[in-house]
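Now for chain A:
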Amino acid sequence: MIPLSWYLIFAAALFSIGLFGVLARKNAIAILMGIELMLNSVNINLVAFWRYLSPEMITGQVFAIIVFAVAAAEVAVGLALIISVYRRKSTIVAEDIDMLKF
Partner candidate 1 sequence: MLNDWLFIGILLVIAPIVPLAATVIPDFIGPRKPSRLKSQTYECGVETEGETWIQFKVQYYIFTLIFLIFDVELVFLYPWAVAFNQLTLFGVLEGILFILILVAGLVYAWRKGALEWF
Partner candidate 2 sequence: MGDPVTLIAKWLEGLLAGWGLAEGPTAVVMNLIGVIMIVVFVMIMDVFLVWVERKVVARFQDRFGPNRLGPFGLIQPIADVIKMLIKENIYPQGIDRFIYNLAPLFGLFPVLLLWAVIPISPTTIGTDINVAVLYLVACGAFISLGIIMAGWASNNKYALLGAFREVAQMISYEIPMVISLLIPVILARSMELNQIIQSQNIWYIVAAPLAALVFLISSIAELGRAPFDIAEGESELIAGFHIEYTGMKFGMFYAGELLHALTVGGIFSSLFLGGWRGIGAMTYPIVGTFWFFIKAYFIYWVIMWVKYSLPRIRIDQMLNLNWKFFTPLSLVLLMVTAVLDKLLTGVPMLIYFGVMLAANILIGWGTVLILRKTRKKEAPRVAEPKPIARPDGAPPIPAITPATTSQS
């Protein structure tokens, strides 16, 4: 049987890689991809804890579902913002989007 620790280490590694993507990538879409990786690692943790610690309650799965909804909402609004910024500034490089910096 797979011990719980394996899932946790897997999720931690995925989260760290996602964080690297968020911090190091220039392109705004690539940053969103990093966020997706991080959300997925959270989901692995939630479901693993549900399976190992409280399989008789459904809380972990419901949490994962809420994370799905949040991820979908985040991607929808995030990508819409990227499209909008692209139309005004014709760039989606995160460093160049500094209209608020005065």
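The rule is short, and it goes like this: a residue touches a chain if its C-beta (ideal position, glycine included) is under 8 Å from a C-beta of that chain, and two chains touch if they have at least 3 such contacts; residues count from 1.
Picked so that all candidates are chains of the complex that A comes from, given by their letters.
Since the structure is predicted, the reported quantities are computational estimates derived from the model, not experimental observations.
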| item | value |
| --- | --- |
| Candidate touching chain A in this complex, from 1 or 2 | 1 |
| Of all residues in chain A, those that touch candidate 1 in their complex | 65, 68-69, 72-73, 75-76, 79-80, 83 |
